[in-house]
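Let me give you the structure first, and then I'll get to my questions.
Note that one protein chain of the assembly has been removed; the remaining protein chains are unaltered in position.
== chain A ==
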């Protein structure tokens, strides 16, 4: 089985982001960037399948500026075999990303495509589902367990009511949730070795996809700030405050 994993470079999830005062976006210059956490779970899942002998090759693809090489190298250090950077400095919409990935899928013909369920910058949660539609494959999103059963996968998904298990025939698209696995930190020798693994750079413009955005973003603004309240001194005071809130609610 050949696996394609798509990964995204985002503002590190531990960074407290700052909205630019002019409303044009979120400050990213001088901010620590790293691989989107959900993408790390997808890479880890692919590498584990390779280690179990259930996958023969793990190919990493990322779409973004030249610096996205860093997150591809991270994935190669975790154990993936080769990388593809689809290079563009433009901010692409999720549908455009999915179309580019569909082109890469056409070239690579993977049996399984793994992605993170969402990126923690735009929080879209779109690309896996779109790619499944564009490549006419079944999808299993928000995966917390992936089992290979012959030419099918049994995937347990995290859903609003709990969890559910679905069977998807290969080729398929699976998106990773946080409890799928614990991503490894690559040891230094693996990091060194990653630099010698093949990494192809392809301009996004060579795929024949219209990269222009459809939506018009007017502004990015900070949310309303919450002001600090008061500290009460006793459980009785807290109970009285709760009782006051509840009584007001019932008056509605």
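Rule of thumb we're sticking to: a contact is a pair of C-beta atoms (placed from the backbone, for glycine too) under 8 Å apart; a residue touches a chain by one contact, two chains touch by 3 or more; residues count from 1.
Heads up, the rule we're going with is that contacts and distances are computed from a predicted model.
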> According to its UniProt entry, is the unseen chain "Glycosyl transferase", "ABC transporter permease", "Electron transfer flavoprotein subunit alpha" or "ATP-binding cassette domain-containing protein"?
Replying inline: "Electron transfer flavoprotein subunit alpha"
>> If I consider the whole complex, including the chain that's not displayed, which of A:33, A:120 or A:191 touches that chain?
In response: A:120
>> Looking at the full complex, which residue from A:166, A:190 or A:211 touches the chain that isn't shown here?
In response: A:166
> Taking the full complex into account, what residues of chain A touch the chain not shown?
Replying inline: 11, 13, 16-17, 19, 26, 38, 93-95, 98, 117-118, 120-134, 137-142, 144, 154, 156-169, 172, 177-179, 213-223, 226, 228-243, 245-246, 249
